[in-house]
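With one protein chain withheld, the remaining protein chains of the complex are depicted in position.
Chain IDs A and B follow the sequence of writing; residue 1 opens each chain.
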Amino acid sequence: MNLPSFILKNALRNKRRALLSVLSVAMSLFLLVTLQVALRELTNPINDEGSSLRIIVRNKVSLAQPLPARQLQTIDRIPGIVAVTPFSFYGGLYKGDEKFTSFAQFAVDPQRSLPLISDAKGVTKEQLEAWIADRTSCILGKMTADRYGLKVGDRMQFTGQIYPCDLELKIAGIYYGTADDRNLMFHQKYLDELLGNPGTVGTWWLLAASIAEAPLVTDRINKAFANTSAEVRAESERAFVLGFVSMWANIKTLISGISIVVVFALILVTVSTMSMAIRERFRELAILKAIGFKRRELFVLILAESFGLAMFGALLGAGGAWALFNNINIQKMTNGMFLMFEVTPQMLGLAFAVAALLGLLSALLPMINVARTSVVQGLKTLD
Amino acid sequence: MALPLNYSFRNALVRWRSTIATVLGIALVVFVFVLLQSLAAGIEKSSSNTGDPRNIMVVRKGSTAESASLISRQTLTEIRYFEEIARNENGEPIISADVLVLASLPRRDNSGEANVLLRGVTARGMELRPQVKLAAGRWFEAGKREIVVSAKLAKRFANFGIGQSFKTGSATFTVVGWLDGGGSAFDSECWLDADECRSTFERDMYSSFLIRPTDEAAGEKLITRIEADRRFKLKAEKEVEYYRKQTMTAAPIKWLGGFLAVMMSVGAVFAAMNTMYAAVGARTREIGTLRVLGFRRRAVVAALLLEGGLLALVGGVLGCAIAFYWNGYTTATMGMETFSEIVFEFRVTPKLVLEGLAFAVIVGLIGTLFPAIRAARLPVISALKSI
Partner (left out) sequence: MSANIVTIRNLSKIYQQGDINVTALDNISLDIASGEFLALMGPSGSGKSTLLHIIAGIDRPTNGECRVQDIDVAKLNESQLADWRNQNVGFVFQTFNLIPVLTAYENVELPLLLTRMNRAERRKQVEIALEIVGLADRAKHLPKQLSGGQEQRVAIARALVTDPALVVADEPTGNLDSHSAQEVLGVLRTLSRDAGKTVIMVTHDPKAAAFGSRQIHLEKGELSK
């Protein structure tokens, strides 16, 4: 026997209690990681280089207010822009869904949109040409196609929730490899036709020539339409998404506040039970002291035990969350509300830091008691 | 014979350190549960609080909300003279064709912009919504770029003070009054003249109709008549029904509340079990003695369950009390239907309090059950031998 094995034997002395302690630590850290992941997903938009290059132009009043189609001629003349297309959020209810459709449908000018979707893979040249040629066709993200078991050539029906028209679209191609492989894109012309050519679009979507050029482009666009009947707000795709986040308002703060309470509650309870486990062996600690164990050595014994249990819990809870979220289809489970659900190294780091703190705190009370109590007092305590 | 209540109570006090931790832990679990549910309750309450049971709301079929609905002017002229619609003293049909516009406006604390729901409303529309009162200032005048904002929104958005003005699109509106929706969904709206609204935002279409039928039966008839007409593609229902269904925002919060509650309570049960196992372990001899004295197994189990349930109940009461601190506190988020900022209050309802308490007691009882059974199963002799 040596000291580490003595520590291990002590920790496992009451197997049920050790298990319960480890499980409650694991549970609290699993929750911590889950909340962190969810919060990150809600507040931190996808951040690739492209999202700074791509620009969204909306009506200054709000996203819901349409823009005149004639603005295109003005935008076409603005320097620093590689491509521009109408980009109208159709927001229809897919026939297979009852209440809520998790993927977006955008009306675009297919020819003009090609540079903007250059990162999309899986669509052949012929399919792209077929899409451009057939105004009732669309291209669809692979995630959505997989979810509903759709393939090229299938037809999809939509009920308009924002626009007063329904759609029937033929799938010309299925793409993947973009930041969001759920969306569907179809012809703005087709939408215009169904609406009786109102001469409006939802937003403009454009590609800046370079990252350096992007802020200049947004400035130029904002200025070009200042003091017209339809003033615009141009911003990078990233800034646009961040704008959504700000609309969540107090809920965001509330959820982060609650995750702190959650973790605090479970730590409180766990620390109490774990330190109780050591407090109960007070008499034994006094005996160890009598036969020559020094304070320092007893501290090591106590700390190693609670630290070990906490770390094991962290391994189970945080590691479990990591393994779970890496291996399940979170998109399917949450109806597309969450896309990535990625556990970052920082979150794992946080979970282990919390576990370390927990181990330390659980050891603290018994350690203070051991330091304070003399051997004689310790021997007198019965339990 | 049962053990006296005092036995359970005093035992909980003896282990005060772990007792406090357990009570606080359960209190926090209940707090999180009640708080999140009260948030959802607040959203639902503000929806269900809205509307007049006599009114009929008409929107385009397929629209999730008024703000996403479009109805042509021609439809108005056709529906306007349906005989089911009541007339006022001047013989005009009581129907209000509203225009809803989302305006992205800056917040007061410079934390970015959020959508605000602007309602272009007619005199009829105001008569049909008597629950909306003027809180300060005056109503807007027709033909002027004046606006009355919700007093609750005024606390959250820049330039919403009476006399101040803000620009949206190409127009500048002057705030002339604050409205009070009486805890309804109207507390999240700003009202302006319907014609002014249509011209400013270049809206040719209406968003919704609000109609007062002559009586209940006429209302039913009107609903059938509008829905059956294939030309319109409209959806008609009672105004209160329409608002009651606006629960998309509350649903995920409820779900989150439930999820957290379940996960946390599992953790809390583990902890409570640990505490009670330890309590039983430390009292083995005492329990043996009780058995020798003639107390039955079920008396021991009952006393321990009582102890655990009591602890949890105290935690539950504490948790509800902390959550109650937020009762009536106004907060806001983005409404999932209107896509605009909705203001509502935390509502800690009696039902939620009861649910919270029941929840706590269940956690306490589950946590105690196994340790209690273990205590009861201990053979009397071994209990007495153990030191």
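By definition in this document, a contact is a pair of C-beta atoms (placed from the backbone, for glycine too) under 8 Å apart; a residue touches a chain by one contact, two chains touch by 3 or more.
Owing to the predicted nature of the structure, the values given are computational and were not obtained by experimental measurement.
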Not-displayed chain touches, in the whole complex, chains A
Where the complex has a chain not shown, which of A:76, A:219 or A:284 is the residue touching it? A:284
Hey, which of A:3, A:260, A:323 or A:353 is the one touching the hidden chain? A:3
Which one touches the absent chain: A:264, A:293, A:325 or A:352? A:293
Those residues of subunit A which, in the complete complex, touch the missing chain: 1-3, 6, 9-10, 12-13, 283-284, 287-297, 374-376, 379
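Going forward, only the chains that are shown with their structure count from here on.
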Which of the residues in subunit B come into contact with subunit A in the complex? 17-18, 20-22, 24-25, 28-29, 31-32, 35-36, 39, 60, 62-64, 67-68, 70, 101-104, 107, 111-115, 168-170, 201-202, 233, 248, 252-253, 256, 260, 263-264, 266-268, 270-275, 277-278, 281-282, 331-334, 339, 341, 387
So in the complex, the part of subunit A that touches subunit B is made up of which residues? 16-17, 20-21, 23-24, 27-28, 30-31, 34, 59-65, 91, 93, 100, 159-164, 166, 227-231, 233, 242-243, 246-251, 254-255, 258, 261-262, 264-266, 268-273, 276-277, 280, 337, 382-383
